[in-house]
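Excluded from the complex is one protein chain; the other protein chains are retained at their positions.
And now, subunit A:
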């Protein structure tokens, strides 16, 4: 394993590399196709470099543990808006997740629906591309349209365009109070309608998940009186859907981390679709187990091993990512139409002309 402790060192390693490199942060999300090459760890580039609570911005080196970033923010009553998932339980991995890998995989949780994905909070990056060039884009201010937005391009590029060395985020105040409005007894289709009703209301729902056979949960966050008021309004609004209760149980970390699938055998798929398409798609998939997040826009599906859910998605928009599978030959990412695949391949060829960064991870 190659470890680097600075950007300069990293640039030298990449420029001098003669064989493929397998980039890791904490190695907790190791569900890609087996990648060849030396392991290059970024965990040595660690530390928060700047945090200005009054400006809602934080800058950290890519190898900084996510927990360290979250703790620094919590100490000031703030948080990462996009609620990144912890993959360890689901994937049965160990290690310390890094903030750079959250960016590399654009990892976002239940609040994504309201507050945006990781890429929406990301305001700046520094990285070393496959040529060994050190590149910066964006910065530490939340409004910046100077030049092309490579910040977004780097988010979700899984270390195939460059190795991140520094990431900057716009953060948000954490909310002092939280309540769940819970509806029980809904079929998947009706649950998605109920969630649509709630999400189309002005009551600022920040989580909308359906656990089939159990309940449909709507999360409200904010100041206490406001949360109480909105819970009452939502209860009224959803009356016709059935039995409604309001509770304080915090089940959102379980939704975020899909812990329900952790102990169950089978392949795990993450499917992003138009919410109203979700129940019909799930019917076609014959899943072992399913969880709906993002008001139905995100399906977590547990299937029998070796089944490619994409066959059922023809004619439905959206995309499916294979997150856990015994058969590692199934492609991780949804195949792109030829025109987009050509653009993506062109970008990879520009940023990594020798094809040495995580080859095969994305295509």
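Here, a residue touches a chain if its C-beta (ideal position, glycine included) is under 8 Å from a C-beta of that chain, and two chains touch if they have at least 3 such contacts; residues count from 1.
As a working rule, contacts and distances are computed from a predicted model.
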item: Listed names "Lipid-transfer protein", "Ferredoxin", "Sulfite reductase" or "Glycolate oxidase subunit GlcD", with the criterion being the UniProt name of the chain not displayed; value: "Glycolate oxidase subunit GlcD"
item: Listed residues A:142, A:246 or A:262, member touching the removed chain; value: A:142
item: Selected from A:184, A:274 or A:328 as touching the chain missing from the view; value: A:274
item: Identified contact with the non-displayed chain, of A:92, A:185, A:213 or A:346; value: A:346
item: Interface with the undisplayed chain - residues on subunit A; value: 52-57, 76-77, 106, 108, 112-113, 116-117, 119-120, 129, 133-137, 139-153, 155-157, 161, 172-176, 193, 196, 199-202, 223, 225-226, 229, 272-276, 294, 297-298, 317-321, 333-334, 336-337, 339-341, 343-344, 346-347, 350-351, 362-363
